[in-house]
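Here the complex is missing one protein chain, while the rest keep their positions.
We just call them A, B and C in the order they show up, numbering each chain from 1.
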Amino acid sequence: MSGNTFGKNFTVTTAGESHGVGLMAIVDGVPPNIAISEADLQIDLDRRKPGTSKFATQRREDDIVEIISGVFEGKTTGTPIGLLIRNTNQKSKDYSDIKDTFRPNHADYTYTMKYGFRDYRGGGRSSARETAMRVASGAIAKKFLFERLGVQIRGYVTQIGNIKAKEVPEHEIDWEFVNSNPFFCADKDILPAFERLITECREQGTSVGAKLTVLATGVPVGLGEPIFDRLDADIAHAMMSINAVKGVEIGDGMAVTEQFGHLSQDELSSNGFLANHSGGILGGISSGQTIKVSMALKPTSSITTAGQSIDIYGNTVQMLTKGRHDPCVGVRATPIAEAMMAMVLADHYLRHRGQNADVVPPIAPIE
Amino acid sequence: MSGNTFGKNFTVTTAGESHGVGLMAIVDGVPPNIAISEADLQIDLDRRKPGTSKFATQRREDDIVEIISGVFEGKTTGTPIGLLIRNTNQKSKDYSDIKDTFRPNHADYTYTMKYGFRDYRGGGRSSARETAMRVASGAIAKKFLFERLGVQIRGYVTQIGNIKAKEVPEHEIDWEFVNSNPFFCADKDILPAFERLITECREQGTSVGAKLTVLATGVPVGLGEPIFDRLDADIAHAMMSINAVKGVEIGDGMAVTEQFGHLSQDELSSNGFLANHSGGILGGISSGQTIKVSMALKPTSSITTAGQSIDIYGNTVQMLTKGRHDPCVGVRATPIAEAMMAMVLADHYLRHRGQNADVVPPIAPIE
Amino acid sequence: MSGNTFGKNFTVTTAGESHGVGLMAIVDGVPPNIAISEADLQIDLDRRKPGTSKFATQRREDDIVEIISGVFEGKTTGTPIGLLIRNTNQKSKDYSDIKDTFRPNHADYTYTMKYGFRDYRGGGRSSARETAMRVASGAIAKKFLFERLGVQIRGYVTQIGNIKAKEVPEHEIDWEFVNSNPFFCADKDILPAFERLITECREQGTSVGAKLTVLATGVPVGLGEPIFDRLDADIAHAMMSINAVKGVEIGDGMAVTEQFGHLSQDELSSNGFLANHSGGILGGISSGQTIKVSMALKPTSSITTAGQSIDIYGNTVQMLTKGRHDPCVGVRATPIAEAMMAMVLADHYLRHRGQNADVVPPIAPIE
Partner (left out) sequence: MSGNTFGKNFTVTTAGESHGVGLMAIVDGVPPNIAISEADLQIDLDRRKPGTSKFATQRREDDIVEIISGVFEGKTTGTPIGLLIRNTNQKSKDYSDIKDTFRPNHADYTYTMKYGFRDYRGGGRSSARETAMRVASGAIAKKFLFERLGVQIRGYVTQIGNIKAKEVPEHEIDWEFVNSNPFFCADKDILPAFERLITECREQGTSVGAKLTVLATGVPVGLGEPIFDRLDADIAHAMMSINAVKGVEIGDGMAVTEQFGHLSQDELSSNGFLANHSGGILGGISSGQTIKVSMALKPTSSITTAGQSIDIYGNTVQMLTKGRHDPCVGVRATPIAEAMMAMVLADHYLRHRGQNADVVPPIAPIE
């Protein structure tokens, strides 16, 4: 498969660049008879949309999605669902001076070396713009998972720069609060500190990194196809495929390095697990516990301070990107990470059910 | 694809359990005319083999690999390469008392719920035994990458428990030392501390986590298939598919959270990049710089201290695994991680070359 | 992969129904720097379009294709190419009386049993309308193959009903004639007989089958991935996936049944092959000779004579489809079969080049 298709049974194929005519996606393998409307998709697109908050990018994008196929009388038909978003708000002139130069820390150099040239208007296909289609497609997966299985997928930001939000226990998270503040943050007290940091970055023309977590609850036991398509492996693939992600953790993540085996087991009782160090995945298969995934996103590459680079003739240049940019992509990545989680879980549910629908386990699931 | 095939063009399909007849692999899509012998594969299998060092597991496994097909007069033919390792050293009686119980932190519960029952002799397919075939198959990928491109893939352990090795700059690493000490460690001074910690863990019947890094040098620019099969995404998938891995980092990894954009760019000059925060991958495509991947492995689940669990009838039981176990899987995971890196790079090289062999970039690669 | 993606490296993913908003395709893995425009695609779409000739369907469809992404300054960028055709000419009222019935020989019954219900406005996804996107996508593959390799793919109709065109030797075919008569026929003398038969069928409200052949010349030796993805196997898959195709032949096809080995060999000389019984494919790999594929298409299922069927309540009904229909889909399938051939060859070229670009064979190709 070429690299623009995600999944094996529930597949998402996307196309589209930042400054082209628009973005497209084809979502295939969606079970029939799921209620889906453009409004369902628009909710998550709006959560991702820059310009909704003064702390995100100043660029305004209108992500109005149109369903082209695969839905009849409000229900999925089982045939492929086509989605279209037309680009409406790109100012080409913002980018014309970078035609022959490689912006540092962008994909300009690597795309040009791979393909011989690139669409230099913005990032082209490497721009974060393509994530709009991930979110729209992921919304279909989310709807299916929730409607059929009661799975909920929700993310929140845990850290911006060196400012760490307080750890809120899963059952205490106020999701309405998370989704009504511009940082998708669960810690009510940390917001002023986040705001100050972001504002400083914008004023100084720089950017900062962030860390976020996605939780999936209600996931049935048994999803995952060892040994290569383990559920955690596919989740890691999904998250690392998001622009700016440089680290992915499942459960306790990197902290397992310092743990001792006898203190970090997820012991079982007939009433459920007694701990969840594993983040809901054991042996590459979902255990029924909450799936917890965290990821670190690097600072935006498009900043307005100068950086050194070269042009396509080999000359050294100082790069200064103009235009409106996002000081922290972490503020927008949350719905994207949720969408990727949904795609992975939907795909794995179909794969597992296909092979194992006849299975009758010896006991009832303990979660 | 089912979950036991890795890759799209250069594919590795494996089978085999800890206590079955043996392990198999079929490596498909290997370019022809690469010199390959069983000796080439045995080198890395021996690096992985427990029993080579008193600090790893006490269990002895004989991983003698046989090439069944795909090699003629010492060269790959382009047809699929079949590999076979017969199991010789499993004592079934070590496991008979766990037939009806779910060992905590193992995949016993999830496999049983997924498939209805499991091969209870050891971990069956979930056992780390299957990694022998990853290593044998990865050795073929390594040979191809080195012979045709000069790519070298080498790993080393950076931390065991809370004991951190000193950071050795890439060009100063003594690889002969790394591959001659039982910890694949680059820091000569830390070995006694590692030894003490491992010995304590074994004596106390527990285990500890570890962290390791894999470097790939000489990787040509242009590998990776955005947006979903970005090179970093496929590497994350590969590493997270290894038993016990719970976190994967590319380049600066989780540390990017606290970085500022203007201080962490990989600026370009005509003589090369001026930094490598990105770990050799920009926009999901290799930049020509050293690819750096780190991962955290959790403590072994098979420990000899007691843990609570349930049996298949729902009764609470105390689990005490007998037998010989590994206090730190990190000691053995290094060649496995190298093998996975090799598989990903070989696959991506074929994919990139297939689409872009005609491309003439505007400048020569700067690395 | 779900069923709406074709290919492994050069992939085509389509969506869209006869009466939905429109049709979409995403073509991924296209090598960069190929000159492509909407006009290139429109040529083949117009060849497929009903209404161009009075012998095809009376239904008019406007297949105006729009390129949404993947092309910059007239050249492919290597990023996925999105295509869109909006439906403009469906009269829903033609179909409302078949809402609850299964038209005989259509996919109504099978789609309804598979998905639980169907989009009853026309054939929905099962309608031949989706072939417009195959043609548009295939035009991109054709462009690439011709521009880079000099491959030409051309089809012609050899039989309609029991009227067989004269066999014209390959080098004598007048392709301008083929593409200017409404039957894509190479035999100038047979046209009146074709016209009479088609007119009779329309007047009688029935339909008739047809047979066509596609030739691919200039195909380099070496394409095909035995043993399962042999070139002939993938071509058979591609052609049998076209609505109404019920038989596929390579080279001498079904006639090989009665051949003797010593009389039907493709003997070799240093100037080339002495025969081409194999149709250009030996051992599943292209030999450099002309690839010859033939296929039989069944009579259209949408006819205006009555047929018996049942409705979704189990009642027997007499079906009489109204509206404007095509008495012979063979008249339109020729550009579709060319498009499928192009997709297969483009995909296999990338796969072969990816693995074998370094190969230096012992002799020059003999064709």
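To be clear about the criterion, contacts are C-beta pairs under 8 Å (C-beta built on N, C-alpha and C of every residue); 3 or more make two chains touch, one makes a residue touch a chain.
All of these numbers come straight from a predicted model, not from anything done at the bench.
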For the chain not shown, touching visible partners are A, B, C
Of C:Gly138, C:Gly279 or C:Pro335, the residue touching the omitted chain is C:Gly279
Which of B:Lys114, B:Arg202, B:His237 or B:Lys298 touches the missing chain? It is B:Lys114
In the full complex, chain C touches the hidden chain through residues 1-6, 8, 14, 102, 104-107, 109-117, 123, 125-126, 130, 159, 161-162, 201, 204-211, 221-222, 224-230, 232-241, 243, 246-270, 274, 277-279, 282-288, 296-301, 303, 305, 307-310, 312-316, 351-352, 355-356, 359-363, 365-366
Interface residues of chain B toward the undisplayed chain are 1-5, 8-11, 13-17, 20-24, 26, 28-29, 32-33, 66-70, 72, 75, 77-82, 84, 114-119, 124-125
Where chain A meets the chain that is not shown, the residues are 8-10, 29-33, 78-79, 148, 226, 350-359
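Everything below uses one rule, namely that only the chains that are shown with their structure count from here on.
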Among line, ring, star, complete and other, the chain touch graph is complete
Min distance from chain CA centroid to global CA centroid: chain A
Computed over C-alpha atoms, the centroid farthest from that of chain A is that of chain C
Sorted by contact pairs, first entry is A-B
Per the C-alpha centroid definition, the whole-Å distance linking chain A and chain B comes out as 26
Distance in whole angstrom between the CA centres of chain A and chain C is 38
Listed in rising order, chain C residues that touch 2 or more other chains are 8-10, 29, 32-33, 78-79
